[in-house]
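A single protein chain has been omitted from the complex, and every remaining protein chain is retained in its original position.
Showing subunit A:
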Amino acid sequence: MMGKGEAPAPREPEEEEDTGGVVKLISAEGFEFVVDKKAAMVSNTLRNMLTSPGGFSETRQGEVRFPEISTHILEKICQYFYWSLHYSSGKETAEFPIEPEITLELMMAANYLDA
């Protein structure tokens, strides 16, 4: 399900260098997810955020805080980024499993991120 070797596993807050190829997404609780920019750009909101001219703070620091998205939702979203990246182009598809109890929250986050 995760297309890339870099697993979007939750990590303890720690210093991460801005590598250009990746972006750090931070949940409401402060958990950081490091994902490839390519994956993050599945979300149109993130795409605009990362490509907008003029240098917002996110672009410069390479990290985005989401004070309204909780860790487990953000994790699911990151998983979706990779799933989408992997399956959107090719013909083969696979189920993307969603637990019923988080459906609503997940959908709102999806609307927010335009993904």
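In this text, contacts are C-beta pairs under 8 Å (C-beta built on N, C-alpha and C of every residue); 3 or more make two chains touch, one makes a residue touch a chain; residues count from 1.
Heads up, the rule we're going with is that contacts and distances are computed from a predicted model.
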*Which of "Ubiquinone biosynthesis monooxygenase COQ6, mitochondrial", "tRNA (adenine(58)-N(1))-methyltransferase catalytic subunit TRM61", "Cullin-3A" or "E2 ubiquitin-conjugating enzyme" is the UniProt protein name of the chain not shown?*
"Cullin-3A"
*In the full complex, which bits of subunit A touch the chain not displayed? Write them out.*
44-45, 48-49, 52-60, 64-68, 77, 80, 84, 87-88, 93, 95-98, 103, 106-115
